[in-house]
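Attaching a single structure in structure tokens format; questions to follow.
One protein chain is absent from this view; the other protein chains keep their places.
Chains: A and B, in written order; residue numbering restarts at 1 for each.
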Amino acid sequence: MINLDHALIVSFLLFGTGIAGVLLRRNAIVVFMSIELMLNAVNLALVTFSRLRGDLDAQVLCFFVMAVAAAEAAIGLGLVIALFRRHASIDLDRATLLRS
Amino acid sequence: MDFQPFPLILLFPLLGVLANALLGRRLSLRASGGLASLMVFFSFLAAGHGFLTLRDLEPAPGQAPRLVITLWEWIASGDLRVDFSLLLDPLSSAMALIVTGVGFLIHVYSIGYMAHDRDYPRFFAYLNLFMLAMLLLVLGDNFLVLFVGWEGVGLCSYLLIGFWYDRMFTATMSTAQAGQKAFGVNRIGDFGFLIALFLIFTHFHSLRFDTVFAAALHHPASAAVMTAIGLLLLVGAAGKSAQIPLFVWLPDAMAGPTPVSALIHAATMVTAGVYMVARSHVLYALAPVALAAVAWIGALTALLAATIATQQNDIKKVLAYSTVSQLGTMFLGLGSAAFGAGIFHVLTHAFFKALLFLGAGSVIHALHEEQDIRKMGGLRRQLPITFATFLVATLAIAGFPGLSGFFSKDEILAAAFQAQPLLWGMGVLTAGLTSYYMFRLLFLTFFGASRLAPEKAAHLHESPRVMTLPLVALALLSIAGGWLGLPPVLGSHWLGGFLGPVFADLHHLEGGAHGGHLGHATEWMLMGVSTLVALGGFAVAWLRFLKPAALGDLFATPASAWQRLLADKYRIDELYDALVVRPLGRLAGFLWRWIDELLIDGLVNFSGLAVRVGGEVLRLLQTGYVQTYAFFMVLGVIVLLLRLLA
Partner (left out) sequence: MREVFFYFFAALAVLSGLLVITRRNPLTAALYLVLAFFALAGVYVLMDAFFLAAVQVAVYAGAIMVLFLFVIMLLNLGPDDLPPIMTRRVRWLYAAASAALVLLFLGLDLGRRLPAPTPGAAGEVGAIAARLFGDYLLPFEITAVLLLVAIVGSVALAHRE
């Protein structure tokens, strides 16, 4: 049988990779992709727990996560396009209007 | 209890203050002054009503009639319970009548005196405020209400001395500084007063007169404590009533308008100390050392001030030192356990000293602000009413037989003679000097050839009726006032009978307020000595100042060393300046530059700086880069996780 501990470790690793991508990449698209990676890591963890518990509630939650991820991707890409229109580039270091 | 109209006595001056303070600008001089005077007159009527009410009360034999009217409960904190209450008894009634009566006459006089001053609303507002405070002082039924009035009159004194705040008083002192001096010296006295109050409360657990005095009689504190209380109260009285060593403010208080000098620094405020000691007679009777101190301080002050007065050339300064001297005489009376006599002299002194000051004001007014008597002379022809009334007052203060001053002063001297002959001797000497310098003043001002500057002589005329009528009224009182207190050999002493029961609680302590009665022969002898001394002073003054030829030389000859010392008031002001004023100034400067500016301002500025720097540092977190914010979020999540899981 699958060692579910290891599945959780995989989930952790993916999540960490996603965080690294979010924090370290300047390209807005790549940042969004890293976020998707993080969400998938969460999904994996949820499925693992569903397996452990023996019921399907976690998988239903997974489903909702995916739906939300889709919505978020749509909006996010809209933002990227708006950002591109403004700066002709999607370098996040250019988006500094929040600077004090 | 049914409605007592007596507390209205306080309401009228209060209304006057408000009216003049708020609406004064729109009132004419007559309206403003008339309103103020009317308010005082109403208070006088209220005082009269109070007096009549007392007669209707029927106290137990030997006890004084008294009425306590509580206006509201003021302080109720732990042991300390103080109500805002008024005490109506013969002593406070007498004081109230004096204050409001003489006060009314002076208010009327001021309408004429301040006619050319633009600031008259402020003046009348302050005068009414003073009346309110003084009445509080004499009518309070506990030490705290008295103290409120005490502070109030001190404040008004400051305000009124410095009334012409943009003028210089002498070459080196502005009127504002004169006011500050009065207030500062007063404060020193108040400090002693406060410590005495603390001691009283600690030992007797109350500040009400009845409670304290009853407790003192039945459960007295140790002799040391009682003496301390007595001496500290004396310090307070010395500050307010200008006795040694705190008298230096009164001569400089002459910087204020003359009606102020008449009302506050002659007739009423300065007698507050006398009233306070008389009221606390029980405490003093239990502290013979303190009582003796009262007498000695009084006698010394009287003598000292009288000597200084002989060399003064400013008409108001002479009267100021005269006041200090007369107050000393009052204290001498109190210290000889003749409390009633002290109050009697307060009464007569109020009449003739107010008259003297108002007369001086009339002279100053006629001469357009000239106050140096060396530049006067022969005024009796042009200022007849002023002269006549001034003459009456001079005779009264000198103690000429038949006039009011004679009876009150004589009663004090008789008591002093019984208590301590040496004190009596000082008192007699003082009386002689008083007669001398007062007649000197009279002769130089009103007699002889005119030494006026030509431009002043041209416009010389008597003062208007609004000023001369009060003079006449006071002159009549100065003559008749003494008949209230005839000594036993001559008749009945109504005032003594009226006030006696107030001081009766001393009877079971030491066989009567002032020992036994003097024999008739001794009485006549004492009266004779007083009369002789008065005549003697008159004669010396006549010889020196009424002979025309002598005068020219008199002013030309340079003053002897002794005369200079007296003219310089024994250089006491300079002494105080070096010992107290300058060191305090240095201390204040130090505190200002180092403690205040450096330390306190520094602390405040530093906290502002800290906030600003902190803000600048925190600002660095707002980089504008989303990823920075994301980084902090991740950090936060990790911390939370560790917290939750560990």
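Just so we're on the same page, contacts are C-beta pairs under 8 Å (C-beta built on N, C-alpha and C of every residue); 3 or more make two chains touch, one makes a residue touch a chain.
Keep in mind it's a predicted model, so treat the numbers as computed, not measured.
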TODO: Could you please point out the chain A residues that touch the chain left off the display?
DONE: 1-10, 12-14, 16-18, 20-21, 24-27, 29-30, 32-34, 36-37, 40, 43-44, 47-57, 59-60, 62-64, 66-75, 77-82, 84, 90
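Heads up, the rule we're going with is that only the chains that are shown with their structure count from here on.
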Open item on the list: Need the CA-centroid distance for the pair chain A / chain B, whole Å please.
Closed with: 90
Task: Residues of chain B touching chain A in the complex - done: 619, 622-627, 630-631, 634
Open item on the list: Looking at the complex, which residues from chain A come into contact with chain B?
Closed with: 19, 22-24, 31, 92-93, 95-100
